[in-house]
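Missing here: one protein chain of the complex. Every other protein chain is in place.
The first chain written gets the first letter, and so on, giving A, B and C; residue counts start at 1 in each chain.
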């Protein structure tokens, strides 16, 4: 079983990413459960604006799209900015929009029988909304969202520290992240054994 | 397999409900696939404000809670008002909040291994948001949301007719509703055969 | 100048309301600036489901509607439940929906030249979203939202204490609440002196 973690931080490598730090907790638990995990830092790539799978020469999205199709599990890891998923996360979701009309040999949307979850960090409030926004979009595209397949961290109220700067609450976020990993694996395995069919006419 | 449809219209019986009319398309397809379906019209009940499972004498929620625990499939059917899920839908979700800390004999949150989807109608725009809001809340509580487990109807832009008043677009909404039913059943069956476990410590 | 604060807690009187406690900071600052402030606890009233201004005998909404029309300033104070404004807040917004088509003698929607802001408390994350949801609905109805006309409080991550149980962060929430009051008064005064006209044909 394979998982793709797309880190949607605004900060290019090699800057430390708070979001990746929390996503790494989820990745570690996925690996402990036998999943092969790959992480992509989307801001390091040239992901062109648009809603097609290939936006032409120089577009780095098609390679990410290939990784998505090889992965039963997807984790979108995103910071909160002004209360929303990052522009990089929204770019990723926009590029995934084309998957709504891509089908496999059995006529199933390619996202069927894949599961997804959300990791979120912020220096301020917004997590539940970010998780709903991303989860809702992925359900639209055809991903299944397992129960409690998310974790988050921020301190409140008002603008505060980043995840890597303050240990407060890490226990909760990390434990919730391990539960997320368990739930992603459980539902991915259930769908592998009992897959969804193509939509009825 | 059992499904509970909670119709969150603002209109008490016996007024016709546009939302129920579209939910009935989903219910019919669920029944055709062998599911026993019960519909509750929440506004006809006295569902008290609060976040406990039992808010005291006269509270009609505990009976709905029992139905939820007997049903592998949940459909929240809600109109859009001012761009949001109805106050009745939010009341239902608030009362489900207590389920986050209710566990079964194996230590699993009671919503684990149950699936949910959303039916939405409106006289104006709002469907994707309503679906995300409700789906996000149900994932928080522990429900699994199958890919494309939703349908909706409204015409735009601006305030327009109700579902029962205009046939435009019914084909799309009904077909999407049948796919929703198929996806709910498929994922519910997968989880029945390969259930999620209690969250790791 | 008059302000109406609608407290949308789920708890009937005389239970203490965390949301009201933070709203009281805003009310005190409004009074200090010469505004007459009235607070309504919506859950104590029988506000019927529906989208008309008068839903018939026993409906307590018409009296609240009268208070709205006497007030240049509106404060919606709501707890966060499952990441959303409370069902009581959504009920209030639904009943305000009728105001979209109510006009004054000059053909202006009755909400024009009135301002609104949002107070939010929670035992978990959700404030920015709650504030956006409520503000967005009120803009739809015709209220003007002054810059930074909101305040909130919760601690994170995960479920935590209530506002009245923990002093952490009160300084920030209270100061932000006083700025909210100042901004509501400033924009209400500007609109009183230079009012908006009826929409062009």
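Heads up, the rule we're going with is that a residue touches a chain if its C-beta (ideal position, glycine included) is under 8 Å from a C-beta of that chain, and two chains touch if they have at least 3 such contacts.
Treat the numbers as computed from the prediction; the structure is a model and nothing was measured.
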Message: Using the document's definition of touch, tell me which of A:21, A:43, A:77 or A:111 contacts the absent chain.
response: A:43
Task: Tell me where the left-out chain touches chain B, residue by residue.
output: 82-83, 124-129, 132, 152-158, 169, 172-173, 176
Message: Contact with the hidden chain only, please: which chain A residues?
response: 10-12, 43, 49-51, 81-88, 90-91, 93-94, 96-97, 133, 136-137, 140-141
- line: Against the hidden chain, chain C presents residues 29, 109, 111-112, 114, 128, 131-133, 135-137, 139-150, 175, 178-179, 182-183, 186-187, 189-191, 193-197, 199-201
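The rule is short, and it goes like this: only the chains that are shown with their structure count from here on.
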- line: One chain's C-alpha mean falls closest to the whole-protein C-alpha mean, and that chain is B
Field: Centre distance in Å when chain A and chain B are each reduced to the mean of their C-alpha atoms
entry: 25
Task: Compute the distance, rounded to whole Å, between the mean C-alpha positions of chain A and chain C.
output: 35
Query: Multi-chain contacts in chain B: which residues touch at least two other chains?
result: 133, 136-137, 140-141
